[in-house]
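The complex is shown incomplete by one protein chain, all other protein chains being positioned as in the whole.
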Amino acid sequence: MLNKLKNIDRRIIFIFIFLAVLIPLLKPINLPTQVSQPVQNIYDFVEKIPEGKIVLMSFDYGPSTKIEINPMALSLVRQCFRRNLRIVGICLWPEGANLSREVFNLLSKEYHKEYGKDYVNLGFKAGGEPTLVSLGKVGFKELCPQDIDNKPIKELPLMQEINKYDSFALVLTFSAGVPGIKEYIRVTASQYKIPVAGGCTAVSASEMYPFLASGQLLGLMGGLKGASEYEKLVGAPGDAIKGMDAQSVAHLLIVLLIIFTNLIYFLEKAKKKT
Amino acid sequence: MNKIKHYFRGGIVKRKVKFKISFYFIFFYFLLIQIVFAETPEIKPWLNLDKLNNLLGVIILTLCITWFIYHAKRGKELYVRRIAGLSAVDEAVGRATEMGKPVLYITGLADIDDIQTLTSLSILGYIAQKTAEYETSLLVPCCRSIVMSTAQEVVKESHLKAARPDTYRRDNIYYLSDDQFGFVAGVDGIMLREKPAANFYFGKFYAESLILAETGHSTGAIQIAGTAESTQLPFFVAACDYTLLGEELYAASAYLSKNPLEVGSLKGQDVGKFIFLLAIILGCILVTFKYDWIINLFKT
Partner (left out) sequence: MKRQLPLYITFITGLAMLIQFYMPKIEFVGDIFQKWFAIIVVFAYILGAGSLILVNGQKILKASPGWGYNLVLIIGLFGMFFIGIFFGISKGPFNFLFNYVFTPLSATMFSLLAFFIASAAFRAFKAKTPEATLLLLTAFIVMIGRVPIGEVIWNHIPFLSQWSLNDLIERWIMGAFNTAGQRAILLGASIGLISVSLKILLGIERGYLGGE
C-alpha cells in the first residue's frame, strides 16, 4: 500500500494541480494582497519623478511568460501615464515587440496619450548586452534610427530629447530571462548610474535579492505576486490579482503533497525498523 | 616568407583549410582598417580611475591563476577533489551503450558568447569521444545556430581523436529553435520518441530546466546536469541523478581532461576565492564596528 502511494502516477498529481488552479479562477476567493518593500520601492520612486521626465521601459519577455510579466508592464505604464511621465519603449526579445505594442495601444487610448510626443516604441533591438553597451556609448539616435513601425525617429518629437542613458530618470525592465534585468544592472545601473528597477518571473526572483541588497536594483516585482502587489498600489486590479487566488490554492496543494510524501517516507522507515 | 609564398601556391594546405585561413587574414585586415580609420571625436582619459579597484581584483586573480599554471607546467602534481557528477559520465554513456539507446546532450540556452556554453562544449568533446569509442549515437539538439556549428566541429574532432571518423553523423547535431519553449517542446519530443538512456544538461538554463529534467526522468534516463544559474540548481537537484553546482561546471573541463595546466588554473582560482573570502570577513568586521571606508574600496 505504502509503495503504491509512494509511486503514485504523476498524472493524478497533475489532475489535482489542474483543479487547484481552475476552481479558484472560476470561483474567486478574493484574498487580500499585502505589498512587500521591494515593490513599494518602485512605486514610491516613480511617484517622486517630476512630471514630464522620461522613463525607459524594456519589454524583455515573450508570450510564454506574458501571464506573469504583462500585468507588471500594464501597471507601470498606467502609473507613468497617470503621472504624465513620458515613456520610451524598447525590446531586447523579438517577441517583446508585439507585446509592448499591445500594452501601449491599450493604455494610450485610456489616458489620451499621443504617440511620438508622450511615448515612443523603438521595438526589438538585437544583440542583447552588447547593444545595451553600445546604446550607452553611441546613443539612441544612431543605434535606433527607426521606431517599431520603421518610422524615422527624426519625425518623433520625444526622440529629439533622447541622447544616451542620461536622458532617462529611470530604467524599468520587465524581464523573463536573458537579456533582461541582469544586463540592465550591469550596464545602466553599474556603468551609467541610472536607477534600474523591474520585474521578473517568480522562479528567478530569488537571484535578484543580492542586487537589491547592494542597491544596484532599486526595486523588484517577483512573479505574479509582485505584479498583483503593483496592481493594488496603482489601484487597477487586473489579471495578477485574479491569479493570486489560484496560485494560493496551488501552493497550498503542493505543501500538502510534500507533507503527504513525507508521511509515507516516515511510515515506511518505521515499518522497516519494526 | 618562403612559407607564405608556399602557402599561396597551395602546397601545404588543402583547399578547405586554405579558405578558412584566408578568412582569418581578411579578419585581421578589416580589423586593422577599422582601427586606423575609427573616429574618436571625444578626448578620453587613458585610464578609468573608477574601475581601478576592479582592475586590481582582476590582476590579483590573474596572478594567482598564472602562478599555479606556471607551477603545473613545471610538473608539480595538484590534487582535485572528486566531482560525483563528472565521475558518473562514463557510467551513463556505458549504460546507454548496453541498452543500445542514444545519448542526449543539451548545451543550454545561451549563445556562443557565454562562458557556460563554451565550458559545455568542452564537456561535449569528452562525451562525444566516449560515445565514439563505444559506437553509441549522440544527439545534440541546439538552441543557437552558432552553437550548433561549433558543436558539429567539436564532435567531429572527438570522433577523429577516437579514431572513428566513420561514425560521425553531422545530422545528429542540429538546430531546433531560438525560442525558449519552442526548443523545450522539440527536446521533449526527442526524449519521448528516441528514449535516450542518458541525458546531459550542461550550460545556461532557465525556466525550462525542470521541464526538460522531469520529462527525462519520466523516460527513465540517467541524468547529469550542470549550471551556474543558481535559480535552476534546485530543479536539477530534484530531477537529475547528479548535478554540478555553479563553479563545478567551470572545473569540469580540467577534471575530465586532467590537463595539468587546466588543473593549475583551478588551484589558482581557489586561492583567489580565499583572498575574496578574507576580504568579505574583514569587511563584515570593519562595517560592524562602523569603519565604513572599506565599502568605498569596493565601489565601482
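Order of writing sets the labels: A and B. Residues in every chain begin at 1.
One rule holds for everything that comes next: a contact is a pair of C-beta atoms (placed from the backbone, for glycine too) under 8 Å apart; a residue touches a chain by one contact, two chains touch by 3 or more.
Computed from a predicted structure; not experimentally measured.
Asks: Among B:V80, B:M99, B:L118 or B:I294, which residue is in contact with the omitted chain in the full complex?
Replies: Here the residue in touch with the unshown chain is B:L118.
Asks: So one chain is hidden, and I want to know which residue out of B:H71, B:R95, B:K156 or B:K195 touches that hidden chain in the complete assembly.
Replies: Looking across B:H71, B:R95, B:K156 or B:K195, the contact with the absent chain belongs to B:K156.
Asks: Out of A:L2, A:I67 or A:L106, which touches the unshown chain?
Replies: Only one of A:L2, A:I67 or A:L106 touches the chain omitted from view, namely A:I67.
Asks: Could you pull out which residues of chain B are in touch with the chain that's been left out?
Replies: Residues in contact with the chain left out: 7, 13, 17, 20-21, 24, 27, 31, 34-35, 38-40, 44-48, 51, 54-55, 58, 61-62, 65-66, 69, 111, 113, 115, 118-119, 121-123, 125-126, 144-146, 148-150, 153-154, 156-158, 161, 171, 174-176, 178-179, 181-182, 184-185, 189, 193, 207, 210-211, 213-214, 228, 230, 233, 235, 237-239, 245-247, 249-251, 253, 257, 259, 261-262, 265-266, 268-269, 272-273, 276.
Asks: Against the chain that's been left off, what residues of chain A make contact? List them.
Replies: Within chain A, the residues touching the omitted chain are 8, 10, 13-14, 16-18, 21, 31-34, 36-38, 62-67, 95, 98, 101, 126-127, 130-131, 133-134, 137-138, 148-149, 202-203, 206-207, 209-210, 212-213, 225, 244-245, 247-255, 257-258, 260-262, 265-266.
We adopt the following convention: only the chains that are shown with their structure count from here on.
Asks: How about chain B: which of its residues touch chain A in the complex?
Replies: That would be residues 109-110, 179-181, 204, 206-207, 218, 229-231, 300 of chain B.
Asks: What part of chain A is in contact with chain B in the complex they form?
Replies: 10, 62, 64-65, 95, 176-178, 190, 201, 203-204, 206-207
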